[in-house]
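And then chain A:
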Amino acid sequence: MSPEAYLILSAIIFSIGAMGVMLRRNAIVAFMSVELMLNAGNLAFVSASNTWGNLTGQVSAFFVMVIAACEVVIGLAIIVTIFRSRRSASVDEPSLLRW
Partner candidate 1 sequence: MNLSLPQAEALVLQSASGLFSLTWILIALPLLGAFLILTFGKQLKKVAPYLAILLSGASFIFGFTLFLQMLSQPETERGFLVPVYTWISSGALNVSFGLQLDQLSMAFVLLITFVGTMIHIYSLGYMEHDENRGRFFGFLNLFVAAMLLLVLADNYLLLYVGWEGVGLASYLLIGFWQKKPSAATAAKKAFVVNRVGDFGLSLAIMTMFLAFGTFTFSAVNAGIQNAQDWVALTIGLLLLLAAAGKSAQFPLQSWLLDAMEGPTPVSALIHAATMVTAGVYLIVRSATIFNASEAARNAVIIVGAISLLAGAIIGAAKEDIKKSLAGSTMSQIGFMVVAAGLGPVGYVFAILHLITHGFFKAVLFLGAGSVMHATNDNVNMRRYGGLSKLMVFTFGTFLIGYLAIIGIPPFAGFYSKEYILEAAFSHSIWVGLITLFGAGLTAFYMTRMVIWTFLTPARWEEGVHPHESPKTMTFPMIVLALGSAVIGFALTYNHIFEHWLEPVTGFEEPQAPISITALTTIALSVVAAGVLLAIYRYRSVDRETPQNVTVLTKAARQDLYGDLANETLLMKPGQVLTRKLVTIDEKAIDGTFTGLAKATWAASRLLRQTSTGYVRSYAAYIVGGILLIMFLLLIARL
Partner candidate 2 sequence: MNLILLALVATSFIGALLVPLTNKYFKWNPKITAISIALITLALSLVIGVNFDRSSSSLTQFDFKVNWIDVFGISFHIGVTGIGLVLVLLTAVLTPIVLWADFHAAVKRPVLYSSLILLLTGSANLIFLARDLFLFYVFFEAMLIPVFFLIGIYGGVNRSKAAMKFLLYGLAGGLAMLAAIVALTLIATSQLQRSTFDIATLSQSISLTSTQEFWLFVGFFIAFAIKAPMVPLHTWLPDVAQEATPGTSTMLIGILDKIGTFGMIALVLPLFPNTSAQLAPGIIALAVISVIYGAILAIGQKEMRRLFAYTSISHFGFIVMGIFAFTTVGIAGATLYMVAHGLSTAALFLVAGHLIKQRETSLIANYGGLTKVAPVMAGLFLMAALSALALPGMAGFVSEFMVLTGVYQRYQLAAIIATLGIILAAIYMLWLYQRVFTGPENEKSGLIKDLDKKEVWPLVPVFALLIVFGFWPQPVLQTIEKSVENVMQQVSAQDPDPFFAVENKEQN
């Protein structure tokens, strides 16, 4: 089976995710877009694993999932906290990452 189609799909999903992160202001949406990018990566891993008949890719995919889950837990908590204090979930509002 050729992985080509899977990889193209993965690239498309990744691009959508990246665009989402860059273009959407809402933190939740940006966050979901990150998940999308991670899943695109997972798709690439799994398809590659299938192609080479090697389990490493699948294992990596599991790692990514676990990390994604962790990220969701922490990230959502942060977003909720920011939302509580600022009444907004826009990522542009708190430009506190500035020097």
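Candidate entries met the following condition: all candidates are chains of the complex that A comes from, given by their letters.
Everything below uses one rule, namely that contacts are C-beta pairs under 8 Å (C-beta built on N, C-alpha and C of every residue); 3 or more make two chains touch, one makes a residue touch a chain; residues count from 1.
As the structure is a prediction and not an experimental result, all values here were calculated from the model.
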Direct contact with chain A in this complex, candidates 1 or 2: 1
Residue ranges of chain A touching candidate 1 (in the complex, touch as defined): 18, 21-23, 25, 30, 91-92, 95-99
